[in-house]
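Of the protein chains in this complex, one is absent; all others appear in place.
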Amino acid sequence: MNDEIEVYVRFSETDMLGHVNNTSYFLYFEEARTKFFKKVHPNRDSSFGFILASIKCDFLKQAYGDESLKISTNISKIGTKSFHMQHILVNNQDEKIAQASAVIVCFNYEEQQSVAIPAQLRENLEAWLASKVRCSKEGNNASRNDSSTSWRSD
Amino acid sequence: MNDEIEVYVRFSETDMLGHVNNTSYFLYFEEARTKFFKKVHPNRDSSFGFILASIKCDFLKQAYGDESLKISTNISKIGTKSFHMQHILVNNQDEKIAQASAVIVCFNYEEQQSVAIPAQLRENLEAWLASKVRCSKEGNNASRNDSSTSWRSD
Amino acid sequence: MNDEIEVYVRFSETDMLGHVNNTSYFLYFEEARTKFFKKVHPNRDSSFGFILASIKCDFLKQAYGDESLKISTNISKIGTKSFHMQHILVNNQDEKIAQASAVIVCFNYEEQQSVAIPAQLRENLEAWLASKVRCSKEGNNASRNDSSTSWRSD
Partner (left out) sequence: MNDEIEVYVRFSETDMLGHVNNTSYFLYFEEARTKFFKKVHPNRDSSFGFILASIKCDFLKQAYGDESLKISTNISKIGTKSFHMQHILVNNQDEKIAQASAVIVCFNYEEQQSVAIPAQLRENLEAWLASKVRCSKEGNNASRNDSSTSWRSD
């Protein structure tokens, strides 16, 4: 099971190289996270927060202004106080544009410290983790498409 | 040897949690990269470009509107066609706010493929790589400061 | 007749005052313009462009993160080489958040100068101008709602 949202690429999100600027991808991932959090933890206490501890993005293909992109999100790991999310960004031709993984820490703002993942949230996250099988299969497909990426680090 | 720039945190770069939004950090890292590239590869051919293949950011402490932040940049690895950059973001109290590592691929836009790092650029990058010793020492200091980060993933 | 789009307010578009930052409104207006231009001038020559010569925004009420906002756009004036657009931004409670007016100039990039509005485009713009009657009525309604704006210049 993947959570999927669609984003429209604004003109302001492109840059002088004619493509979507690298910083814009993080706007899309944030929107995906916000909407995902509302689903898996709908009635949260105001003292509870999700802190982004880390995010990594691999840029695989260029995206362009006025495109509609799809972001699918799932959970790849659940710890005691934190969990890992994965985002895959694809364009309308189903080409994988970017993939990201983020580490989220459950935080209590009143106590100013990280806290254990609440029971109901954990249960909800596990439902998205279960999706891992289907996702990694998708991941394989996507990886094959990656072979067309023309930049590759060594 | 570290390349250092200073950035001013704009009001627009904060969010409703009262701190600098996660997406804003990537604006700062991009500014650091742009200015670094001008130093290490000043007279580049218009067909030559630096492609950001990947970037990872660890968020360690909050930053706030109207602050001045310092970003120090150095090179952690040099491959055949790509190299790795590291950024460390500190505030005025010398607290480490975030650290990032980025993979940069040398790209020829005319041929639309990655190319070997040009000789002069490689030589320049190596000067910043030599700085690694001092940097990792700084990294240790910074790591000690990190112990005060109140969120930590597991 | 109004052209209407819906935008989702991203977390990154808010600021430390807890509301949508003033600069974010211009992102929304740009998206409205881009989509409007595709409708009224769908098959445009690559040498032809719409230049934003001027934009004015009145901020009437605060908007917040995670809201869905509606932007309605119409044409208020058509000149020889330029035309005026109006945007009204409302929230889900139908409160007017902001209104903007923009001056757009038709521009030929090859000749690097402004050009007369192409005939077909002019005809299309006039269809949206005709909407003026209904719009100004809406405008009046909206103005009544404005009386609740708690800041007012003198």
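Things worth noting here:
Lettered A, B and C in written order, each chain numbered from 1.
One rule holds for everything that comes next: a residue touches a chain if its C-beta (ideal position, glycine included) is under 8 Å from a C-beta of that chain, and two chains touch if they have at least 3 such contacts.
In this text the structure is predicted, and so the values were computed from the model without any measurement.
Shown as candidates are C:Ile71, C:Val105 or C:Leu121; the residue that touches the absent chain is C:Val105. The omitted chain makes contact with subunit B at the following residues, 8, 10-12, 26-27, 30-31, 34, 38, 66. For subunit C, the residues in touch with the chain missing from this view are 17, 21-23, 26-27, 30, 49, 51-59, 79-82, 103, 105, 107, 112-114, 150-154. Contact between subunit A and the unshown chain involves residues 11-12, 14-19, 21-24, 64-65.
Keep this in mind: only the chains that are shown with their structure count from here on.
Of all chain pairs, the one linked by the largest number of contacting C-beta pairs is A-B. Per-chain CA centroids place subunit B at a distance of 37 Å from subunit C. One inter-chain figure worth recording: subunit A and subunit B are separated by 22 Å, centre to centre, where each centre is the mean of the chain's CA atoms. For subunit A, the set of residues touching two or more other chains reads 26-27, 30.
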